[in-house]
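A single protein chain has been omitted from the complex, and every remaining protein chain is retained in its original position.
What follows is chain A.
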Amino acid sequence: MAEQNSGARIPTVIADELHIVYRVNGAKTGKGSATAALSRIIKRGSDDAARGVRKVHAVRGVSFVAYRGEAIGLIGSNGSGKSTLLRAIAGLLPAERGKVYTDGQPSLLGVNAALMNDLTGERNVILGGLAMGMSREQIKARYQEIVDFSGINEKGDFITLPMRTYSSGMAARLRFSIAAAKDHDVLMIDEALATGDRKFQQRSEERIRELRKEAGTVFLVSHNNKSIRDTCDRVLWLERGELRMDGPTEEVLKEYEKFTGK
């Protein structure tokens, strides 16, 4: 491994002193009263804090380089900035300071927001595919595969019914199937995606492994240390938006378990 890597390690994602800040309107006092809103407007021109715009500094100066062929796990307690970091790498959240350089277009595995509950499963497969940037031909070619993978039609012809009639498990399975239908250069997986019954979970884990093989670099957010150990060779540990540790899986996880165990 190392010998191959030494000369020809090709970076796919470079994060350079990355800062991400969310701005939340009217969160200062916690009550959204009219007078509070008015005073916020009057104080316009003064700094954000005085106007009641609260800043949430979600990622603070993270730097790392990811290389082709790496599977990188992201760990850290809730709210430590893992998902935010993924979105910034995908270019979906603008950086406050610093930059992310990427090779090609990294994609998040997730399509939920593009789907509409009032449409049939069939139309959602097409809409979701188009939203991810697939062509109509690609979708047509993959359509049956997506439906079969989701298992929606195992209990009757559900794919022609509106998605609002699906059980939550069925809807989640269809969403995952659509999202996983595309091949990616840099793939980012947020753990919340692994849903459905036991059988479907096994199928989706298998699909994620396939996607990993096709993708250049994979990022995986998970709170499950076992799945990190199974899939990743390198781990980034985020805490309060800062990169606390970056190294081989075992080393970082040992420290992390010590940290969370106490």
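In this section, contacts are C-beta pairs under 8 Å (C-beta built on N, C-alpha and C of every residue); 3 or more make two chains touch, one makes a residue touch a chain; residues count from 1.
Definition applied: contacts and distances are computed from a predicted model.
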Omitted chain (choose from "Beta-ketoacyl synthase chain length factor", "PucR C-terminal helix-turn-helix domain-containing protein", "Ferritin-like domain-containing protein" or "Transport permease protein") - UniProt protein name: "Transport permease protein"
Per the touch definition above, residue among A:His57, A:Arg123 or A:Arg207 touching the missing chain: A:Arg123
For chain A, residues in touch with the removed chain: 1-2, 5-7, 9-17, 22-25, 63-65, 87-95, 99-103, 105-108, 110-114, 116-119, 123, 126-127, 130-133, 135-136, 162, 233-234, 243, 245-248, 251
